[in-house]
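The excerpt is restricted to a subset of chains, each kept in its original location.
Chains: A, B, C and D, in written order; residue numbering restarts at 1 for each.
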Amino acid sequence: MSVRTLKGNGRWWALAGCLLWLAFTFFPLYWVAITSFKTPLGVVGGPTYIPFVDFQPSLSAWRELLSGERGQFYNTFIASTIIGLSASLIATAVGSMAAYALVRFTFRVKLLSALLFVVVAFGGYLICYNIFRIGQALSLIYAFLAALSLAVASSRLRLPGPVLGNNDIVFWFVSQRMFPPIVAAFALFLMYTEMGKIGLKLVDTYVGLTFAYIAFSLPIVIWLMRDFFEALPIEVEEAAMVDNVPSWRIFIGIVLPMSKPGLIATFMITLAFVWNEFLFALFLTHSKWQTLPILVAGQNSQRGDEWWAISAAALVAIIPMVIMAGILSRFMRSGLLLGAIK
Amino acid sequence: MSQVRLEQVTKSFGGVLVIPPLDLVIADKEFVVLVGPSGCGKTTTLRMIAGLEQATSGEIRIGDRDVTTLRPGLRNCSMVFQNYALYPHMTVAENIGYGMKVRGTPKADIDRAVAEAARILNLGAYLNRKPSALSGGQRQRVAIGRAIVRQPDVFLFDEPLSNLDAKLRIEMRTEIKLLHRRLQTTIVYVTHDQVEAMTMADRVVVMSQGRIEQAADPITLYELPKNLFVAAFIGAPSMNFIEGTLERGGDNLVFHADGGVAIPVPNGRAALVAEAIGQPVVLGIRPEHTMVADPSFPTVPLKIADIEPLGPHTLAIGKIGPAAFTAQVPAGTRIRPDDTISVPIDHEKMHFFLKSTGEAIGR
Amino acid sequence: EPDYSGVTLSAVTQTGPYIASALQLAAKGWEEKTCGKVNVVEFPWSELYPKIVTSLTSGEDTFDVIAFAPAWAPDFTDYLSEMPQAMQTGADWEDIAPVYREALMVWNGKVLSQTMDGDAHTYSYRIDLFENADNQKAFKDKYGYDLAPPKTWKQYLDIAEFFQQPDKGLWGTAEAFRRGGQQFWFLFSHVAGYTSHPDNPGGMFFDPDTMDAQVNNPGWVRGLEEYIRASKLAPPNALNFSFGEVNAAFAGGQVAESIGWGDTGVIGADPKQSKVAGNVGSASLPGSDEIWNYKTKKWDKFDHVIQTSFMAFGGWQAAVPASSKNQEAAWDYIKYLTSPDVSGQAAITGGTGVNPYRISHTTNMDLWSKIFSEREAKEYLGAQKDAVTAQNIALDMRLPGYFSYTEILEIELSKALAGEVTPQQALDSVAEQWNKLTDEFGRDNQLAAYRASMGLPQK
Amino acid sequence: MTRNDPIKHVFIWPALLIVLVISIFPLIYSLTTSFMSLRLVPPIPPRFVGFDNYTALLQNPRFWHVAWTTSIIAFIAVALQYVIGFAVALALNARVPGEGLFRIGFLLPMLVAPVAVALIARQVLNPTMGPLNELMTIFGFPNLPFLTQTKWALGAIIAVEVWQWTPFVILMLLAGLQTLPDDVYEAAALENASPWQQFWGITFPMMLPISVAVVFIRLIESYKIIDTVFVMTGGGPGISTETLTLFAYQEGFKKFNLGYTSALSFLFLIFITIIGLVYLAILKPYLEKHK
């Protein structure tokens, strides 16, 4: 028993509310589930609700889907699984690391260094590309490396001007997520193709897509995990520090387990984002690593909405996520921090 | 060599100066106990030694290393936190063994050390529990266990026994002393328990508002408090204070309390306190020095307000003139509130302080 | 037979089964025949265009075969390879309906793509309703002429009005009215009847001499008015219909008639998908005896109804990007894909989405009797054949920057459908913006491209 | 208190590098193209036009219209998501009966691809073939124009957004609630604080930081809404439900008017940065107070 457990009447009101919300969430899903077992005729003939009662279920939509008639089902499924899991795992890991650093350590970036980075990267690229004409990819690489090393070097100098702190860095991370993805996706495609031209094949590769997903999930992971880390009692980490536990082990062995609910929630969110991401998948892949959302979206063809096919595809796409959610939500239990400090 | 040396160390939180410049040298292998009123900066001092708090200014040395800016892990201290700071997701055994595991100690050794610590701490039955399923005292013992499985240069204990029962506390005291003897480690120990301070310390440091009031071995502290603060702070129940003046009364010096009572000062002390004649002074006398009725002792009348029987003896609490006064009387003495009793004063044990500065005189 | 072992072709199209399954079916046969390999890559319909554009403009050899909508061709022409001369002769070549062979596949005299699906709008109706004696009588009483597949757009609307009986769950007609849901092709079908002047070919969208937009001429306004009227004689929410819903409405027995591509007939006749199987009648699009002459700015009266066929969409095209490293094999695959046997089979295989585009497709009744009743088949094939071989054929609009043009149209169209602006206002606005766009893209370039798309010689 | 330790670089650089590497080119590309007239189709040679794209956009009523529409959708949807999500998270945290099942069930919508969600919505909202129509018919409102009249369409889009993304709020807030200390509630329970008082006195203030983050992320993401609108209404009727990203999509991927789209993207970025900064600035005092 815990104080949090609702007792008495409130419990039933809450249950009623939850059931109402459940009806709201489940009805469309139920509709999808039964529609996937309807024949085209069953769909266009007006709504029917209960299998075997007011319509006769049929497996035709599933047969079509699983036979690959409606897109490379198995390929995309496997690609999605591999990319989704690995990208969200890595993003959660790398993002948590950064979030932890931003919560527990002091960072000071001089505004001038940051500006220097931007100016050198821009200028370097434009000069290399337009004046020396050495190719987009190489221009970019040179400019990036020059900008990065200059910025890092300059940060050691005594530069005047404002200094950016942890919050500014966090905001910078999130701002990456604010940029509308349309142009970014296309530009990324361009960059990947250019890289392909110098031998670094990124388009339609596992590395290319996963890398992009990691980068675009990081802002969210960082922003969310930061708050979870901030809620942890720092004393526990201090105890470990005194024990000469190296920082990375404090992070892995103590901080991560203590923030398990947040970590799992963030992982789920990231996974959901990656699993359902469309635009990058569209541009950065074309055959081998095509992902499920492309296939699902494809069911909305120019011939109109084939509800039965859409439903089957949508269902297939969520089943793994449901399993994932089922497994993970077990680990999201309260009281984790109980007994840590007085 | 693990001498701990704080030189002109200060600490502010935000704008609040919590530790004004502090100098403290703790010798190698010394067992120093920090005592002081709540909020006087004991924990802060410990945390600065451990490296958990960066000193605002000044220098901290452990052994011959300047550790002022060194990170905690490298200072080789072991600490029991006032609020335990257990790893909530680990069992008791894991909590205790974690430091060793991190240092790559073989599993068998860890198990042995954990078992040994658990034995010392009476935690054997709880090794597989998480901290959340432990009682307050059990948690505190886990925190101790985590510290004592190591062999650091310096042990830092922050009120490690505060939530243990008397019996266990005595056992633990003995264990910690054994540990000290065995490992020959420097120990800095914070406690509010005077018995603990007295029995364990090589030296007791009395702090107040971040400053050191007196640092001395326990007996000196008890017998020769340097000032009013220390005198009042050390000893439970606390020393009684009576304000008044020292005056010459024939051959002898006599202390005239503000309320009218007069207490002669024995000859041995008279020369020493003569300097304060005529000045307002404070006489201090501990309750335990008011019990034995020697005929040579002067007596004072005490109007009893409250009675606290403690078992071995009883406390009679009341007033002498305007001053609150606690007298210790033998157990079984028949007294009642509103009685006025005559309290003998062991005049060899009297202390005198200048009222103006609080400094002890006549030592 | 050539041997392409070791060659892997990558063919891109929209997500299956439509078109993609035709490519896949052909891939199987071709692989057996040549030992090559074809990898069919599928993208959602709405994303296919940007996907192909980006891959073509990036210069990568991402795809060897692209199957795409003809309207996009002008944007692709710079990047496509020409069809091998050998493929441009022989009986198989001649068998392709001329409108494709001569217009849609050709760009400035070069054959850049191969039609792999025939698309034109036709008319579908419910035989059971039309031949119901009560209906016939009631109709005649009301409108003074017999109930039959309409010859003119006015009749089309009369019929729709007649069958508009919401209380019985029956509505007049179904067309696509949804933005982004093929709506403008349905408008074009209406408009084609009034603006595709037999004497002024290629003048429906722009003046092929000046490249001035024609969209706001009276022919267009009339077409739009009737299109809007049709939206009122359609099931509720028809404003959100795309072609898919049109088919569903027709197959679901909700409407008495509809216009659209050949799929309506195929789906309607399939008992697995349709409540009206066995009662699907087909005919050519209605026409008009008045056509606007943009040159004289007058309505020209004809003594008979001019049957105008509108090549809506125009059928999927297969082409080979110039960047492909396997052009020869790719063209060979396309040849196999579009050969009379393979394509004939595809045309009658449910779900391939391939509609007749060869003469032989519409003449081989045996093929079709499998999915249609005899009457249905006859009417269906007749309508299809008439559509691609009609005297007066209106070609669909194909222009560089196609989406820029259609977006303007779609937005204004939606406003007009919602009643926010009058048809005239809407079309005036479209015309103004189209002209501006043409100037922006370069009037000369656009004019040349327009003429090329309409099969007119360059000036 | 934050500390200084060289190890911090090991923690932050991976994330920093990944994000820098991925974002630098898109930034350079879009910023430079935003000052050019650049179309992929029909291919027109790029030309420097200065701020023309920006001024054109700012003068385009369509831009303001889509910005307004997007704001309405985003703000209403996020507000609803937050309120409902918090309520549900609280119920789950309080172990309503069947909580374990609800936990997974409530997450489902978030796990469906947005395209699929929109397709599903279209199915359910279909005025003749959808179930909602039948339901409304029972109440005497047959064939409501869910997707074809501006108000209804906006409502439907918002409802779908709420349907899909409330789980996000539920999940994050639930995770936050789980890390709150129990003992504080025990103390409050002893004071006989009603659930309502406990919520406003304890839960809400302690959840404020994570709430701020969740709402912020939802707001940013909502501003990028496209699939739902694209599939459900295609931006129609007219452009009345068109959103910023859909507008950008039309310009960018249909017309490949890249200069214009880039400028649009930057205006969008500026717009949302302002919203974000204002939002954070408004909440800052509260955050500090409860830190």
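Keep in mind that, in the parts below, contacts are C-beta pairs under 8 Å (C-beta built on N, C-alpha and C of every residue); 3 or more make two chains touch, one makes a residue touch a chain.
Quantities reported herein were computed from a predicted structural model and do not represent experimental measurements.
Chemist: Given that a single representative of each chain type is displayed, how many copies of each does the whole complex contain?
Modeler: Written as a formula in the shown labels, the complex is A x1, B x2, C x1, D x1.
Throughout what follows, only the chains that are shown with their structure count from here on.
Chemist: Pick out whichever of the two, A-B or A-D, is joined by more C-beta pairs in contact.
Modeler: A-D
Chemist: List the centre-to-centre spacing of subunit A and subunit B in whole Å, with centres computed as mean CA coordinates.
Modeler: So the centroids are 56 Å from each other.
Chemist: List the centre-to-centre spacing of subunit B and subunit C in whole Å, with centres computed as mean CA coordinates.
Modeler: Chain centres of subunit B and subunit C, defined by C-alpha means, are spaced 95 Å apart.
Chemist: Nearest whole angstrom, what separates the Cα centre of subunit B from the Cα centre of subunit D?
Modeler: 59
Chemist: Using the touch definition from the top, which residues of subunit D touch two or more other chains?
Modeler: 3, 5, 115, 122, 128-129, 253
Chemist: Quick check: what residues of subunit C touch more than one other chain, meaning two or more?
Modeler: 44, 46-47, 50, 54, 245, 248-249, 252
Chemist: Quick one: in the complex, what on subunit C touches subunit A?
Modeler: 10, 12, 14-18, 20-21, 39, 41-47, 50-51, 54-55, 58-60, 62-63, 182, 242-249, 251-253, 263, 267, 271-275, 351, 353
Chemist: If you look only at subunit A, which of its residues touch subunit C in the complex?
Modeler: 39-41, 43-46, 60, 64, 69-72, 186, 189-190, 193, 196, 203-204, 282-283, 286-287, 290, 294-295, 297-306
Chemist: Of all residues in subunit A, which touch subunit B in the complex?
Modeler: Of all residues in subunit A, those touching subunit B are 233, 235-236, 238-246, 249, 253-254, 257-258, 260, 335-342.
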